[in-house]
Structures are given as structure tokens and as C-alpha cells.
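Accompanying notes for the structure given below.
Only one protein chain is missing from this complex, and each of the others stays in its spot.
Moving on to subunit A:
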């Protein structure tokens, strides 16, 4: 069942086409990933879904009803974890949760019960009496998430919830996402970390420059570059002309230098290793290792855009 449908959504700012005609559906019960580099338009898309800004054009339907026309349809059903920490640093964790509970109309016993449950989920139960500005980065992130969970949203949108935190907090958050999903919550998960999206999302759309350039399950996406291999060569030292030489090999689609390596994309040629070694030996470069990489979303992105997800 489709919970959320985005149709030809656009948001143009003065000088930027932040979101440029995108369409997708989010099904009930899934974790939908939005993967894209900085400035891809992920947050802008989320702002429109969360009724914070109005689209330039296009439609957003929640259970078939337009939330562009009637924001209140989605507002109380939606939980949003903003990319930036949206909390009161001078209030305690408890008072923050209490306030955000009020903002969704929760109060009294029910609210206290929810604060209890949520602080358990985010693992901050014994830290609630502290002021938020005494929290570590990871704790703030977790409280930022907790504040969006109090009203048990049907749809939870998380905008880069793991930016700038330690691996431990990050794993905790990722596991929380999976746990919430298991309890039936539909989640839209945004990140520019390919590993995270791969780990938690059932379906992924890859955004770049305001457009969705690919969409599907992880396997479907990797299928896009089926038959393609990525080989990385490490050298002791290498001369500039080696890249051109490698590019000259028939089965090589592309080759470029990344740090001290040369990355080669290839259509599975039988003789590829032999060819590479032959070509390299005509220069004064010497190979120390050859690595064949399994394709992943990073490779897909690279394939589709010619650039790396993180730069």
C-alpha cells in the first residue's frame, strides 16, 4: 500500500533548482532511502513533505490526499528528525521531550509514559535530568530522534541522523531504525553514507542535482552496473602516461587516479589482467597490488554521475 506519493515535485530557489521534477512512492512498512551527495536536494524534498515549505510545483499525496493543499493531513501523523539538532540546549532532556510531546498534543500520564518509552529506545533514560548543552554530540542526535517519536508517528523521516557522531552512537541509531521499522513504522531515511543506506533501507533512490537518477532495491541498483567490475591498482610509483595506456585497453571503460591508486572500470574482458600488466610494463611504473572490488552503491553512483558520493 502506498503511504506517500510524490508526483513531479519541484522546488526552485532564486538561483538553484534544488528539487527538479522528482516522483516516487513510499510504501507502508518500508524503509525508503534517499541517497545523495551534499546539495542533492534531499533536505529540500523532506522540507516539502513535512509541510515546512511549499513546492514550486508538483503534488505530495499522503494516503491519496494532497498535503500541499491541506498540511494538517500529515502533520500529526509525521515524525521528522531534522538534519540539524532542533532542541532547546538550555532545557533538560526531559523538558525538551515534554515540550515536543505537548507540540503533538500529548500531555499528562500518556506523555510521561511515552517519555519513558522513548528515552528507553534512544538509550538516554538516565540522562534526562541533564541539560542538553551538557550532552555529547551523539546524545544530542539521539534526543533529536526521540523528540520525533513521542507521538508514535506513522511515517518517520530522518534527515542524516548520524552526521558527525561516533561509530557507537551511529550503530545504536541504525539499530533503532530497524527496530522501529519492525514495529511497523514507515521510515524515510536520508543520508550520504552509502553503507548506512545499504544497511537499513529496503528501497533506495539516488538523488543528484535535484533529480532522482536511479531507484530500486539495493540489488536492483547494483544490477545497473551488472557485468562491470572495478579494479584498483596500487603502485610503488607510477608515471602519468600509465592512465592513458590503460584507457587504451579494449575492455576498459574508464580509468582514473584516486589518491595513490588507479581505478579501472571494465566490461568483463577475459584477458584484462594480462593486458593491464603488459601495458604497465611499457612504462616505468611498478604495480604492488591488484584488487577486484565488488560493486556497491558507491560504484553505482560513480557509474551514473561520474563522481564520488563523498568529496
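The rule we apply is simple: a residue touches a chain if its C-beta (ideal position, glycine included) is under 8 Å from a C-beta of that chain, and two chains touch if they have at least 3 such contacts; residues count from 1.
Everything that follows uses one rule, which is that contacts and distances are computed from a predicted model.
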| item | value |
| --- | --- |
| Omitted chain (choose from "mRNA 3-end processing factor", "SUF system NifU family Fe-S cluster assembly protein", "ABC-2 type transporter transmembrane domain-containing protein" or "Serine/threonine-protein kinase RsbT") - UniProt protein name | "ABC-2 type transporter transmembrane domain-containing protein" |
| Which of A:75, A:112 or A:296 contacts the chain that the document leaves out | A:75 |
| From A:90, A:134 or A:175, residue that would touch the chain that is not displayed | A:90 |
| Touch list for subunit A against the chain that is not drawn | 13-16, 43-44, 46-47, 50-53, 71-72, 75-76, 78, 80, 82-91, 95, 99-100, 102-105, 131, 147 |
